[in-house]
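Just one protein chain is left out here, and the rest sit where they should.
Let's turn to subunit A:
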Amino acid sequence: ERGHGPYQPHEPGYGLYQPGYSPYDDQIPDPKSRTLAIRNAKAYLLKSSTTSGLNLYDHLANMLTKILDEQPTNAVDIIENISKDVKWAHFQKKMDTLRDEHEILPTFEAAEKRKALFLKANEEGDEELEEEIGETPLPNVMETAFYFEQAGIGLSKDESYHIFLALKKLISVQPIQTCRFWGKILGLEMNYIIAEVQYHEGEEEEETEEEAVTEDGGKGVGEVEDEEEEKEKEDEPPKSTYKPPPVIPKEENGTGANKYVYFVCNEPGKPWVKLPPVTPAQIVCARKIKKFFTGRLDAPVVSFPPFPGNEANYLRAQIARISAGTQISPIGFYQFAEEEDEEEEVEGGRDTYEENPDFQPLSVAEMVDSLSAWVHNVQSILKQGRCVWLNPLQKTEEEEENEEEEKAEEPDELPQELQQEIGPPLLTPLSEDEGIQNIPAWTAQPSTSLIPQYAVAVLQSNRWPGAYAFASGKKFDNIYFGWGHKYSPENHAPALPPPVQAEYPSGPEITETRDPTVEEELAFKAAREEALAAAEEEEDEEGAEEDEEEDD
């Protein structure tokens, strides 16, 4: 008599009208089947994959755990990536019996070197401290960096500080009188950090002696060879009459283009390398080529015309050109020493200057407005490649003797008269600089227009992009950050190879003419035979007598 009361779970039709149960539960009468189905499904999920050894059940569990732990936004959009990450993480933790050797990344070594900069050397006692507080050749790199930063130029403060310490290390190692951070040149593999340095008087004579020795040795060998050749002159093929143009000697260390010595390093912390002095041939060639620096000083410079030297020489030549073109100072800061006689310096012009103790700085507005408020304080380099012109045809006594012997063989070579080259004298104002096309050579700007009281006057060079100079009151400095090339609006056109040389001089004795063609030869032969036939008729009588004589 029980009506349709609450159905018990084991009765059919139980789930039909209960909330939370779908009407189809009815079709699985046996609840055990459901658990069986669940168990089957779970067994399937737990089945390990044959390829990776994982099973889906664990993987899903890990994934959901990770999602619930991290709770990323919009997890459904990145679910595949999360799954990949979980799988990836699974393979990382291998409990190996061997412990992994800690990977020594190259970054660690570099960090070691940089840290070494910050260590104070133990040997420096209190005595050195007194010296440093006084006059020190170390420039205040951070102060310069601050002024340049006002104009948006410069390296990060970290790097500037590292360079500061690297310069300090350089000074403690070498006997240096003045030192300046010249700038940074970028390269393909590594960059160069360059310091401009002047030695104490009499400190850097080592290299010049070696060069003098090799020259003497070379001359001795040459004399011996001449004697041998004179004996065998008749058998030898004709000697070449080519005489290479005279080599222009480089300027002495401490003058002209070699006034300063430059040290470079790739990164602060690495040892400083001294650059060799520059020769005029290198400067002349550097003007004709345009190559990137690789960052290794011993790399060859492959170019046409062939550069006499490797990258260290090319770098030095570019530094010399940039310095000559862009090192400037406010007018009046440097003056010529008044003690020199004006009669002496006719050829070279003055090449030394000293600081003016009565320097009155101009205001920033004046420094920016007119370029004549700035002057060059490095001698410009002449076309010859030197700062002071030298006539290469001036011969020493030995060379004149040799020349007399050889003069007979050289009727063609006439020594050309070279004109003396004159460049602008030292301390010329920038208004004399010629621009490129219609662009002035320098662009002057104040560092800020909002706060003119504390603005800094900044100049950018347009001929050497990357060269900057600032002035603020009595402080000024120059710096270079760039690739090391001159600006030219036209594309670089490399020099063409020279024309093919003549093999021999063409004159009345030897001239080149075209070979006769076959027709000409046949015609000539025919004409000759006719002439012979004509002559034979005339000489028949005499010819018979001659023939009899010849037969004997």
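In this section, a residue touches a chain if its C-beta (ideal position, glycine included) is under 8 Å from a C-beta of that chain, and two chains touch if they have at least 3 such contacts; residues count from 1.
The rule we apply is simple: contacts and distances are computed from a predicted model.
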| item | value |
| --- | --- |
| Protein that the absent chain corresponds to, by UniProt name, given "SEPT2 protein", "Trifunctional enzyme subunit alpha, mitochondrial", "Radial spoke head protein 9 homolog" or "Large ribosomal subunit protein bL21m" | "Radial spoke head protein 9 homolog" |
| Sole contact to the chain not displayed, among A:66, A:168 or A:291 | A:291 |
| Chain not shown: contacting residue from A:38, A:61, A:89 or A:111 | A:111 |
| Selected from A:53, A:357 or A:489 as touching the chain missing from the view | A:489 |
| Residue in contact with the excluded chain [from A:63, A:186 or A:299] | A:186 |
| Interface with the unshown chain - residue positions in subunit A | 78, 81, 85, 105-107, 110-111, 113-114, 149-159, 183-184, 186-191, 267, 290-292, 437, 439-440, 443, 447-450, 460, 462, 465-466, 481-483, 485, 489-492, 494 |
